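The complex appears here minus one protein chain, its other protein chains still in place.
Take a look at subunit A:
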Amino acid sequence: MAGTAHGFSVRRYAPERGAFAKLAARDSLVRRLDWPLLLSAIALSGIGSLLVWSATRNRDTLNHGDPYYFFFRHLLNTGIGFALMVGTIWLGHRTLRGAVPVLYGLSVILVLAVLTPLGATVNGAHAWIVIGGGFSLQPSEFTKITIILGMAMLLAARVDAGDQQHPDHLTVLKALCVAVPPIAVIMLMPDLGSVMVIAMIILGVLLASGASNRWIFGLVGAGVLGAVLVAVLGLLDEYQINRFAAFANPELDPAGVGYNTNQARIAIGSGGLLGTGLFKGSQTTGQFVPEQQTDFVFTVAGEELGFLGAGAILLLLGVVLWRACRIARETTELYGTIVAAGIIAWFAFQSFENIGMTLGIMPVAGLPLPFVSYGGSSMFAVWVAVGLLQSIRLQRPMTA
């Protein structure tokens, strides 16, 4: 892109640069954006809208008789998400650094609100706030961002100030304390999927922060131990145990807990190389896969778009993560590196868990596929994250 711009001599004859020319200028904000990242995110959201449409156009009970209901809403969510990204870029991650405590506090209050009568239960997890008018919020999505920002702020503060080479033990401990309240509340919901994602985010954040190896291995060990304890002490709800049992043996109860995974695998497997074509999958049209527009959206891609289409989604996710990794490596301050690493861990694990469960290599957990799954909260959160990544890349100085 830059090379093409060199070939033109527009600027030379333009005494005053117009608005468009300003945007197109070599050192302009727009030109310096990470376009592969942005275009991949847009492509994923676009494919998502088609898949959501295909999955819901027959579901009369869900779509209120309007086959385009979810299609338009997904596009709307994408638009709002895009606007949030633009806003995030405009504000800049450094500006936001100052507002982190406030944002963090807000997100914890939202999560807590779920536990009040405002909250609603969907699929066994009491993780939603119904706003009305068909809208509902899943506050745990936003806590993913505020935990990343909060931890990054604490961990990077003294390193970026040049006081330390790496965050000391006390700083790490403080940073971990940031994550504890939201995790505790989310566990109460219980929204096990989000807890797992947040655990991975913490791991990514600590990795990038340069915290001592002891913390990394200690936390991994504690996680394993905790999982064993939870299983042994029976702290999980029955439906959660059943999901794991069905994961271990999908034939266990094909009409019950194993149903989702079984039907999902049939849908994906029957897609073959090219798929049945959009809107033509019998599994999708027959609505055999539950939650197909949200958690199991990947099965629509598998069945109707085949290996090539589903592979394309993996490829686009790969581009997003590759660009994010680049941004994490190339930024000069630790704060940006940590935020980027947290987002990488979040996107990577959530995508792996979501697609993995439809492919039968991960247990079922209620997590959306970033950009693709229907769902406002998730869509807003991932686009804000894209905004943060872009902002880190731009390395803009604080505006205020």
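We adopt the following convention: a contact is a pair of C-beta atoms (placed from the backbone, for glycine too) under 8 Å apart; a residue touches a chain by one contact, two chains touch by 3 or more; residues count from 1.
Keep this in mind: contacts and distances are computed from a predicted model.
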Worksheet item: According to its UniProt entry, is the unseen chain "Biotin carboxyl carrier protein of acetyl-CoA carboxylase", "Cytochrome bc1 complex cytochrome c subunit", "Penicillin-binding protein 2" or "Multiple sugar transport system permease protein"?
Response: "Penicillin-binding protein 2"
Item to complete: From the listed residues A:Ile129, A:Val300 or A:Leu334, report the one that touches the chain absent from this view.
Response: A:Leu334
Response to the item:
Of A:Phe142, A:Phe288 or A:Tyr374, the residue that touches the missing chain is A:Phe288
Fill in: Touching residues (missing chain, whole complex) on subunit A
58, 165-166, 204, 207-210, 263, 265-273, 282-283, 285-288, 302-303, 306-307, 310-311, 314, 317-318, 321-322, 325, 328-330, 332-334, 337, 341, 344-345, 348-349, 351-352, 355-356, 359-361, 395
